[in-house]
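Missing here: one protein chain of the complex. Every other protein chain is in place.
Moving on, here comes chain A:
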Amino acid sequence: MNHLPQAWGRPRDDIYGAYNHAHLAPSHPTTHTQSPIVTGTSVIALKFRGGVVIAADNLASYGSLALHRREAAEKFNDKAVLGFGGDVSDMQYLDRYLNALAIRENYSSGSGAGEKASSTSTDASEEERAESLDNEGAGTGMAANNLHKYLQKLLYRRRSDFNPLWNHILIAGLSSPPPNAPDASPQPFLKSVDLLGTAFGAPSLATGFGAHLAQPILRRVVPDEEAVKKIDEATAVEAIRECMKVLWYRDARSLDRYSLAVVTKEGVRLSEDERVEGQSWEFAEGIRGYGTQVV
């Protein structure tokens, strides 16, 4: 007996040897993401009257190595598109996760695409049916604001577990009408969520390098929500293309091929092979300094 009650009734170290804690620990360390590995660069998006346009380039980088092409924007359903910046493997994990969610949502929402597919053609192939389950979030499916809330909760939980998903995501689309006005027309929706679960919305948003290079240009187009009502789709798309060009000029981790999606009440138009057009590198001629020229 000694004076340490917390040691009473336990096997004595001098007889049995100290307890080997390694027996309790797993043989390998638990590994959490501590830094992103293969990354995508900026995502930019802009609201306009009746919709949202979003773009991100198709490059996956491994540090300064241009590694391979990637999918940068994901269609969730007819009302929502996601643009991913940050770690590509975490993006692909989220993509799979959200596809499963979209299918579950469409089964449970009743008036979803399952009925639609079976009513239009009774002998629709399995593949067609699966396709429509993924993509037709008709009627009661999750709108962009619902999806954003879901992702915010998911990323905040993961950061609270010290196991973050290393992404900065823009969610663009149409919001569901508020409960007190169920017949209101859907409004353009644009919000972001990052690896810490920080969420915010604005008339224009940009992640990564785009926050420095593209956001000032976009804010000149739509300084506030009033300005959103005054610009049309063509103007918004043109502004986004211009920003993608600026990013291609100046972001060393960017590519001249990008994905661009427009969400309106007609649905989602996603094009995954856009090019930066009308480049002019003449501005580079006038640059002096940085070591190469003497004068």
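Everything that follows uses one rule, which is that a contact is a pair of C-beta atoms (placed from the backbone, for glycine too) under 8 Å apart; a residue touches a chain by one contact, two chains touch by 3 or more; residues count from 1.
Note that contacts and distances are computed from a predicted model.
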UniProt protein name of the chain not shown, from "E2 ubiquitin-conjugating protein mms2", "Large ribosomal subunit protein bL19m", "Transcription initiation factor IIA subunit 2" or "Proteasome subunit beta type-6": "Proteasome subunit beta type-6"
Of A:R49, A:R159, A:K245 or A:R269, the residue in touch with the unshown chain: A:R159
Touching residues on chain A - with respect to the absent chain: 2, 4, 6-7, 10-14, 18-19, 21-22, 24-30, 32-35, 152, 156, 159-160, 162, 164, 192, 196-202, 205, 211-212, 215, 224
